[in-house]
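The complex appears here minus one protein chain, its other protein chains still in place.
Up next is chain A:
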């Protein structure tokens, strides 16, 4: 037996599998296997169902695809890859797959731009209205605006009388002037006044004087039908106003203020 094994000559070491851990003088230790660099690849997906197994099977020629900017692929000519049908999204001009898209390009583009442009204009207008509504909600509310105007029936005021109303928190004097008062005021020399203003500039209808009854000196309310000039007299510091509300004597610098008013024509006066 031993003779047969030793007579196999050069093959003897390969008929047995042995490892040597301690080197001896006669036999050398085989060199250690160099540790190779383990390449880490993404883990393979485990397939457990018929469908997923079927999807990975090759059915024809194999091609390998690679490129500088392309990941390497192995293509198996799968038949399950379906190209979706986009006909629901196509416009009428390019519904046919063989239609040249450049020919209908202008009409399609102009339609789109028209629709978008029109929509943008409408949208801008809507936005402006919306923002305007919100911003104007911060302005004066209706009840405040309602108090800003006053409507006065002129028939109730007799001639020569000055009536006081509260308007915007201030006294409003309405004086039904007599013709003699009007004449007097018209004849006054404008240059001699402290605050030169002609009567015609201060009234719209000469019969009605509408002024705010706040003394321009320090803000007291003048008394009607008092003073030396047939108009108003401020008792606080002795300012005399005439029947046109102009300062004649006293410390006040300016004439009494004339507000905005109008005669709508039906015997009323609207101030404000």
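Observations on the model:
Going forward, a residue touches a chain if its C-beta (ideal position, glycine included) is under 8 Å from a C-beta of that chain, and two chains touch if they have at least 3 such contacts; residues count from 1.
By definition in this document, contacts and distances are computed from a predicted model.
Note on the omitted subunit: UniProt lists it as "Cytochrome b-c1 complex subunit 2, mitochondrial", one of the names in "ER membrane protein complex subunit 10", "Translation initiation factor eIF2B subunit delta", "alpha-glucosidase" or "Cytochrome b-c1 complex subunit 2, mitochondrial". Against the chain not shown here, chain A presents residues 39, 41-42, 44, 47-51, 53-70, 72, 74-76, 78-83.
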